[in-house]
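This report concerns only the one structure given below.
Of the protein chains in this complex, all but one are displayed in their positions.
Right, subunit A next:
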């Protein structure tokens, strides 16, 4: 109590007031207690915040110590609306603690929270909901239900997160609400913010963990969001997804060849594509590939892997168990390193990790073998850790490392920690049973231990030796003999008893020694400990049965001694045995079976790990740790025999929102004629870009290059003041940027040949598609189909499309031009160009490393540009701009938004990729104040917004440019596009080729730079050029269409070289295509950023192999 009084002294700064918790010695018990509470009440009733605060602090201190403060409830609850924020918070603390006990009074506070729920500030709404839902009073269940439902559709993700937290609270208060709550959970599961994801999955796990069907549609989204969810949420999501994956995917470790899922895939395909694509479906079936792991399964593995690097041990463990339970054998190894790292952490963490490692090592020993030494034991480890480490070491022992291990074990035996020594001896025993080669060594070592002074060591050794000998006694009669000799020296009763048992049990193997031992023991019988005496009797009996000639007298002597022993157990035993073995007239039927009874073959004890078979519990779980089912544990389901329909995870997207399937695309095409006017640019022409790609670029670059230099360096000088260190680098970068800028203005004329245009267009589309298929993007329904298939198709399609468009194009151009008089011709050309690619928009943003679910994709979008750059000259031209849809006209309620990568330098910030965005107002009314809000970016990404478009009259189109710094990653940039009435979530995801800008290099420079980027930075692929890649010209065209690179002059006409640098970090990207005999070619990409390099190779490869 003295501690607590000191405690309250410190609390109440105001010495004038009576202290609450003063010494019992100084005052009465109950009466004064009430008095004291009266003081607190008075303080609470005062109108001074400081007094109230003081009172509340003391009350909270009481609660903290577990004292009852419930009689203050009415006085406290009055202050729930207090303006002082700290008083308010403390009142909340009190309220949540005692509301259960004072239900009626608690209701007084409810209206305050109800008011709070309507507050315009999201944080106040959230905290009101949080407290309201924490008050465990059944009567307010309907109010809570209502509040949760409302909050679940709140604008603010933070409030929605709080709603998710409130769900399990309400569920535990009133389980009857389950059905309604599940609806809310379902709704929140569809939420796309990382803030909500963890909390709602937690609610899911508590309320309805068996409703796996709710996860289907959100599976891909959850996988993709995972890395950005806060760490606690990650743990919950990963554990849930492990269970989910067990029900939905096939075991990757068995029957891999049998897992073709052609049928499902076909259904799946047909769902998406419907009748129109029957033909395609047929070809899909024909070409279907042998089974590979379900892409969704792969997605999960891939997206969780980086989390092994988390600083949070729980996250690492969650990923480790996911890999252990779900990954193909070959891939599980990655978790070992991370788990070993956790061993450096607090001992509690070590304890849990070691338990799990112990289980894993039984099944996948190889995985931890390289880390054997990390499990070596230090004398400073707590005993429970030592024993677990020993377990792991034992599991890891094999022929190669056993000698090292045994040496290590030898030091352990000398430890002061006797429990640990005993465990070490057992470990040696287990190694000996598992590894035949060392059995004898171990036995010898153990035999030596028999002379140890420590009883525990000896007893443990004897027990272990006994077990070992029991396995193959015939080979070890010499050890039995040795032990027989030891009996003269060993004093530890337990050990003597064990030796005697051994000799008795295997007396047939040591026929000469056994009777002699018995003789010695008979001599010392009276001086032995009781357990030894019992074993002497036992030995005598066994010998009598096998060798009665020599031992009959000895046995009778021993039995006689025992008959008069002080211990009644021994007397009993002697009597019992005498009746059993010595035939007399009275002896019963059992006599004949005596030999069978005594010398029955006893099964050898099995030395196995206590961790065997623990893996039927989900690793990392409480149940696994306790090796018993904890309440609320969800069994890890067995793998299904055949995979359930994977299409359940497809997210339906309304036809019009995204062109994710071919059907959609077709519909679009059909629509075009109707909407062509309002759309403005549905007409397909091919434009200028094709040419800039092919020939003219390199020349124009070289021309403009020099002039650009001057202005360049000036600018860089200004901007780099901030950091001298960087200056040089920066300068280089900027120079390059300017160079490209200078080069860009080369405008292509609109009249490029239709034919080449058509081809170009086809190519553009194809690359788009290929990229998609290469990425195995789960978001695409076609993911399961083979690449070739989609390629074929696209070829077909594009061919026919191109024809149609060619015809249409010339007709449409004139009206468009007239509409946009204010814009430059060049710009218009590029817009047309963009349009052309409209049919493939969905595929374009999907790049290999990113697996955005289509739902996600549909959410993203974004673009913006400052219009300072809008100068027509910059917008113009440039290579193959594929217009992608950002916001469909229907989803956008009449506002259609498309974007393309204009390949212009973005002048306000050279590290940004310029994205050109076109808004078209298809409504009959004006749209006002279009701007960007709340960018949600991957860390490091930046957005330079376009300036607000104040007004767009009906039917008008406006083009703006925004800059995005993608940080050289193909992560999507997400943001909201706002009009005066609505907000739309959109996202832009760049193909890898757009993350770079061209750089001009001479042949020599190129070679020099290439020389610096060898080794890991170089990626080479052999390829066979597609049919149309007949000459250099086409190759150049295709490469530059795929990536924003410039051509580097080259002496040989068998080689094409391209150079560029990444926009945000300025790393050089060098591409070489060397043509060989026939169609063969070699593609080499040198880039410091290996990820970029790899993706680029993939893209270019696809462009060239068509």
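Definition applied: a contact is a pair of C-beta atoms (placed from the backbone, for glycine too) under 8 Å apart; a residue touches a chain by one contact, two chains touch by 3 or more; residues count from 1.
The working rule: contacts and distances are computed from a predicted model.
**Q** Which listed name, "Glutaredoxin and related proteins protein", "50S ribosomal protein L13, chloroplastic", "AP-3 complex subunit mu-2" or "GATB amidotransferase", is the one UniProt assigns to the chain that has been left out?
**A** UniProt protein name of the non-displayed chain: "AP-3 complex subunit mu-2".
**Q** Consider the whole complex, including the chain that is not shown, and state which of A:115, A:211 or A:414 touches that chain.
**A** Checking the options A:115, A:211 or A:414, the one contacting the hidden chain is A:414.
**Q** In the complete assembly, which of A:295, A:445, A:620 or A:991 touches the absent chain?
**A** A:620
**Q** Just to verify: which one of A:337, A:552 or A:1033 makes contact with the chain not shown?
**A** A:337
**Q** Identify the residue among A:61, A:435 or A:1063 that touches the chain left out of the display.
**A** Checking each option in A:61, A:435 or A:1063, the one touching the absent chain turns out to be A:61.
**Q** Hey, which of A:107, A:349 or A:978 is the one touching the hidden chain?
**A** Result: among the candidates, A:349 touches the missing chain.
**Q** On subunit A, what residues meet the omitted chain?
**A** Within subunit A, the residues touching the omitted chain are 3-4, 6-7, 10-11, 13-14, 48-50, 53, 57, 60-61, 63-66, 84-86, 89-90, 92-93, 97, 100, 121-124, 130, 133-134, 136, 156-158, 162, 165-166, 168-169, 172, 195, 199, 202, 227, 230-232, 235, 239, 306, 309-314, 316-318, 337-338, 340-341, 344, 346-349, 351-353, 370, 373-374, 376, 378-380, 382-384, 408, 411, 414-416, 452-454, 620-623, 625-626, 628, 630-634, 722-723, 725-726, 936-940, 967-969, 971, 1065, 1088-1092.
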